[in-house]
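One structure, as structure tokens, below. Some questions next.
Omission of a single protein chain aside, the complex is shown with its protein chains in their original locations.
The letters A and B name the chains in turn, as written, and every chain counts its residues from 1.
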Amino acid sequence: MLADVSRAQPKLLLFAAAAVVLILLALLPSYISLYQTQLLTYGLIAAIAALGFNLLLGYTGLLSFGHSAFFGIGAYSVAFLLRDAGIRSMELYILIGLPVAALTSALFGYICVRHTRIFFGILTLALSQVLWTLTYKFFWVTGGSDGLRVGRPTLLAGMLTFTGRDAFQRFINGYYYYVLAVFAICVVIMWVIVHSPFGKALQAIRDNETRAAFLGLRIRRFRWVAFLISGTFTGLAGILWVPLNGLTTPEVLYWPFSGEIVFMTLLGGFRNFTGPIVGGILFTYLKTYAVAATEYWQLLLGVVLVLLVMLLPTGIVGAISATAAKLRWKEKPA
Amino acid sequence: MSILIIQILNSLFYASVLFLIAAGLSLIFGVMRIVNMAHGTFYAVGAFVTAWLVGRAIALGVPAAWTFLLIPVGAGAVALLGVAIEPLLRPFYRRAEEYQLLVTFGLLLILEDVIRLLWGGLPLSADPVMDVLPSIRFGGLIYPGYNLVVIAIGVAAAIGLWAVIYRTKFGVMLRATSQDRRMASALGLNVGLVYVSAFAIGCFMAGLGGAIIVPTQTAVLGMGIDALILAFVVVVIGGLGSLQGALVGALIVSFVRTAGIQFFPEIELAVLYLIAAVVLLVKPTGLFGTA
Partner (left out) sequence: MILLETVDLSKQFGDVHACDHVNFTVNKGEFLSLVGSNGAGKTSLVNLISGHLKPDSGRILFEDKDLTFAPVYERIRAGIARSFQIVNLFDALSVFDNVALSIFSRERKVVKIAALADRDQDVRREALDVLSQFGLAEKSAVFAGGLAQGERKLLDVAVAYALRPKLLFLDEPTSGVSTRDKTQIMDTVSSVVRAGAVTAVVIEHDMDVVFRYSDRIVMMHEGRFLADGTPEAIKANKDVANILLGAPLSA
């Protein structure tokens, strides 16, 4: 009994903190500029992408350099649905785009998880490159380097449309809450996944593949499912991104974009749950200001990545929790 | 028939370049057990440096024939770059693989942008070097003499590398260190020096690959990534850490690529990945792999 209560307490604290953060996020648009709201929306979208990515890295131990493929598939699905089927409903974008992203992840995952870590990474890179090349080659379908335009979608099964007076302002605010809701749902789903028996098995496989096999776990299958979920989450981020951005180009399939996903996860910290979320949001702000400051933004990214790996391998959240643990230990020595 | 010969020669030409890149990658992995994600970018640097040097030399009025000498200079520059970078990677030799991949990926991002910074987004070419050598005529067809020289360089590199690794004292040191680092150190070998040398040689080979290909093919941004992927397909087939593997893998990949471009230009990449996947299924460590 006592054991159950003491286990429950940190969880209650967690839920309380999460609720507070959610409320804060919900209140924010009333106090910040429209531009900031837009930026924060991008940040939440990046957080969803990173959250998905980290299921694979942090919890399964697989480092993918090709996650741009899923983001891009999500984005281009929306663009195609609009252009070829005239669909404007955000719900339909998600309903149709998600299975497309899932299918792609399933296929890519099937090819990639058969291989060891180094080759896994290269294979993910290679497959995303193939997708990028195809997007360029078949320019009459994909719009080539010009990309495809995506207008404002309708939200909540067509109930909310954004035309007429103040359309842009209403859209930014409305879309923010929409993304926030999806983000909250994603966080809950991912939290349940990593705390489920499945999630524990993934971590076991990550830590000790041999032992996990001797527990009767089918390693490849677990990795494949993790890959599938991971790619689908990142695909969802792509689906949410393109109506906000108004345009999708092949750049979103190109390898540096995969690098950005890796970077933001590392920034926040890949060894804990909230790291990717913090990293995604923080990165969005950093990138916006950095891109404005320098043309050689990729160079900066690379330098900071190297520094991160050297000095702060557990990321910002990891460093904070380590410092907190140290302080706690100092207060009451064992 | 002559077309077949041309295709074979083209394959051998491309195989030479691939061999250099893949052997460099394999050597670094074999000795130091690290996988350098930026290896393809070293190849790109070799191409850009050489093309730039050739351009400057021609502009300064140097006769075209002498520009040939700039190829080893370009490769050497990449080797120096490797020597400068190796200390950065030292803390990661014994850390988990993810960190190695991440830090070398960071290196990749940095170098790709440095290329852009130094030479802009414009492609650079080094045609004058190619024009130095006459074209060979046979059976009614013309083939660039330069390509034959590249094939010769590839063969020479394979033999040279084999000789160094298996016939010299330095090679013994390399092999000892790759098999058992601690033991080698206990026996008095300067492991740090061996590592730097291995890394420098590996980078030299990648740079040489870039240097010899740039007279026939303009240096463009992103060539490093494509080379990286192809180099990995080569080592997947041939086995990471094996010299013969790099040679055999390079030949296979090159021939498949040539055939693919001829008949199925769109899915040429897919055929390569298919071969790699099949090899991995049958023999997970590659044909000659030690990993």
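Note that in this section a contact is a pair of C-beta atoms (placed from the backbone, for glycine too) under 8 Å apart; a residue touches a chain by one contact, two chains touch by 3 or more.
From a predicted model like this one, the values you see are computed outputs, not experimental measurements.
Visitor: What are the shown chains in contact with the chain that isn't displayed?
Guide: A
Visitor: Using the touch definition up top, pick the residue from A:G86, A:G164 or A:G216 that touches the left-out chain.
Guide: Touching the chain that is not displayed is residue A:G216.
Visitor: Out of A:N208, A:T294 or A:T323, which touches the unshown chain?
Guide: Of the candidates A:N208, A:T294 or A:T323, A:N208 is in touch with the missing chain.
Visitor: Of A:I193, A:L247, A:A290 or A:M310, which residue touches the hidden chain?
Guide: A:I193
Visitor: What residues on chain A make contact with the chain left out of this view?
Guide: 7, 192-193, 195-201, 203-204, 207-208, 210-218, 222
The working rule: only the chains that are shown with their structure count from here on.
Visitor: Distance-wise, how many Å sit between the C-alpha centres of chain A and chain B, to the nearest whole number?
Guide: That gives a centre separation of 34 Å.
Visitor: Considering the complex alone, what residue numbers of chain A touch chain B?
Guide: Chain A reaches chain B through residues 57, 61, 63, 65, 111, 114-119, 121-123, 125-127, 129-130, 133, 137, 255-256, 259, 262, 266, 296-299, 301-303, 305-306, 309-310, 313.
Visitor: Could you list, by residue number, the parts of chain B that touch chain A in their complex?
Guide: Per the touch definition, chain B meets chain A at residues 35, 37, 88, 91-92, 97-99, 101-103, 105-114, 116-117, 225-226, 228-229, 232-233, 236, 240, 266, 269-270, 273, 277, 280-281, 284.
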